[in-house]
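Okay, here's the structure, questions in a sec.
A single protein chain has been omitted; all remaining protein chains appear in their positions.
Every chain is named by a letter (A and B) in the order it is written, and numbering of its residues begins at 1.
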Amino acid sequence: MLQGLIHKMKRLGERFPQSLFFIMALSALSALALITIFIFIEGIPLIVKVGFFNFIFGMKWAPSLGQYGIFPMIVGTVLVTLGAIILGVPIALCCSIFLAEFAPRKLSNLVRPAIQLLAGIPSVVFGFWGLIFIVPAIRNYLGGPGLSILAGSIILAIMILPTVISISEVSLLALSPLLKEGAFALGATHWQTIRSVLLPAAKSGILASIILGIGRAVGETMAVIMVLGNAVALPSSILDPARTLTTNIGIEMGYASGDHQQALFATGIVLLVIIMLLNSIAQYAIRRK
Amino acid sequence: MGIRLNPKTTQKIAKAVIWSAAILVLFLLFSIIIYILSKGIPHITWQFLTQIPSDMGRSGGILSTIVGTLSVTLVAIIVATPLGVGTAFYLTEYTRESTITKIIRFSAESLAGIPSIVYGLFGFIFFVIYLKLGWSILSGGLTLAVMILPTIIRTSEEAIRTVPPMYREVSFSLGGTKWQTMIKVLIPSALPGIATGIILGIGRCVAETAAVILTAGSALQMPTSLFSPARTMAVHFYILASEGISLEKAFATSALLIILILLINIGANLLVNKFVAKGH
Partner (left out) sequence: MIEQAKISIKNLNFYYNKNEVIKALSLEVKANEILSIFGPANSGTTTLLRTMNRMTDLISGARMEGEVFLDGKNIHSTDVNITELRRKVGMVFEIPTPLPMSIFDNIAYGPRLGGIKNKASLAEIVEQSLQMAVLWDEVKDRLHSSGMRLSGGQQQRLCIARILALHPEVILLDRPCSGLDPVSTSKIEESLRQLKEKFTIIIVPHNVQQAGRVADRVAFLLMGNLIEVGATAEVFENPKDKRTSDYITGRFG
């Protein structure tokens, strides 16, 4: 009888870790749920109060006057991100092609960790460096205050390099070597092969890397705060200072309260939605392989 | 219309462009690091490391921020590692994807993409306000834990999946239970990979600013408990630099940060090489 009891306890003991891991595995889901719920709870009332269209398309952000239009910030985010992509993606693609196709093994084993290191540098350091070098350069050679969308784009371009490079490189390396061999056998040069065979074949992975890079650019705060200037008005050129959705939150959260604070949470909702959309598109692109 | 270039020429141009891009990126990396280190290391003195800041950071050292950084990182790692590794074990126990595993994976991927400022908002409203933890090491650490959770899940899962499935079969056939198999065979084999994930998580915690400033606060005093507010080195650097308090101290702090990140990256790479050398 005792044997049976011990045996039963052993069986229960075996189920215990199973359920333990299950509960642990729910942590990711619960965290996501909590984040979504709490951000939404804080932000939605403000959106309702101000009105959805007034919030998203309102041109004026003046919390002391009770005005919460975030359109200039949306424009700021879009322009800065666009600039980052235009500047960063071509360089990143070249680097990933370099790593996958041109670099000898020893060199790529050095370059790859270097790219990882780039990814680890704190964003505030990038912002600081940008403040010291990029901003004055723009001010002296291109005009404007230097603190500008262009400065933000340049810094973000550098910051998204690791993301785009590593995922694109993986996509290129994952291609079957037969593709390359086939093209060479037809007399194509290395570059011709890359351009007409390898890049198209790795298209979905490269696209996914770009989308994730966009996500990174959209979400970046600290580096951008330091170089973008603090202008709340709608920017009219890339040399103008501006705010993005993220810097808006970052700058004002320190002293906001009441409706103002809720408006910042509402901005957070917009960010969450954008990121979720981008992530879903990226997942879809990856799966299409 | 258009110049028809000889393929050999295009090849040469392409190769030159590609090599230039790589050189440019490396140049940027090194110039940033060398600039910060060269400007900052001269100011890293023994006093710098062992005194607490005074006069808003204009003088004194950064000891309290070092302690702040270490504490929030420690809290984050202690919380996120078991959860992350446990999740990875759960995900790898199933050979087929079920709805649950898809949902969990989707959650982890989504968490990875959320901007750090949004984590700051969340940490603020949930840990600081709702759970009444206040601006504290605990709030900061817990927020960071959620931030690094996806990284640990991803690297741990990858590490466990590279353990040959036969090891599991062998262990079962010798009478091992799932739990024993995990502890005695899977974890030891996957350990380098798991450790790499943890180290990457540490790197993330050290570098993070936006989420920390909204949850651990920016108090300069030496924290005395998990519930004390604290300032991390990254936050300190940001405040020093953006408010122009002290360029000298700013460079020194960022140099220290860079050195830490360098050490963390080297550590992670050594582990990865050990992992690969094991023949996986």
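Basically, a residue touches a chain if its C-beta (ideal position, glycine included) is under 8 Å from a C-beta of that chain, and two chains touch if they have at least 3 such contacts.
What you see is a predicted model; the values in this text were computed from it and never measured.
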Touching the absent chain when the full complex is considered, from B:Q11, B:T92 or B:S171: B:S171
Selected residue (touches chain absent from view) among B:S189, B:T215, B:S228 or B:T253: B:S189
Contact partner of the left-out chain, one of B:T10, B:Q51, B:Q180 or B:S242: B:Q180
Residues from chain B at the interface with the omitted partner, ascending: 95-96, 164, 166-167, 169-177, 180, 184-185, 188-189, 278-279
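Here is the rule we go by: only the chains that are shown with their structure count from here on.
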Rounded Å distance between chain A and chain B, as computed from the means of their C-alpha atoms: 16
Residue ranges of chain A touching chain B (in the complex, touch as defined): 13-14, 17-18, 20-22, 24-29, 31-32, 34-35, 38-39, 42, 90-91, 94-95, 97-99, 102-103, 111, 113-118, 120-129, 131, 158, 161, 165, 188-192, 194-195, 212, 215, 218-222, 225-226, 246, 249-250, 253-254, 264-265, 268, 271-272, 275-276, 278-279, 283
In the complex with chain A, residue positions of chain B that touch it: 7-8, 10-11, 14-15, 17-22, 24-26, 28-29, 32-33, 35-36, 82-83, 86-87, 89-91, 93, 100, 103-104, 106-111, 113-122, 124-126, 130, 146, 149-150, 153, 177-179, 182, 203, 206-210, 213-214, 234, 237-238, 241-242, 250, 254, 257-258, 261-262, 264-265, 268-269
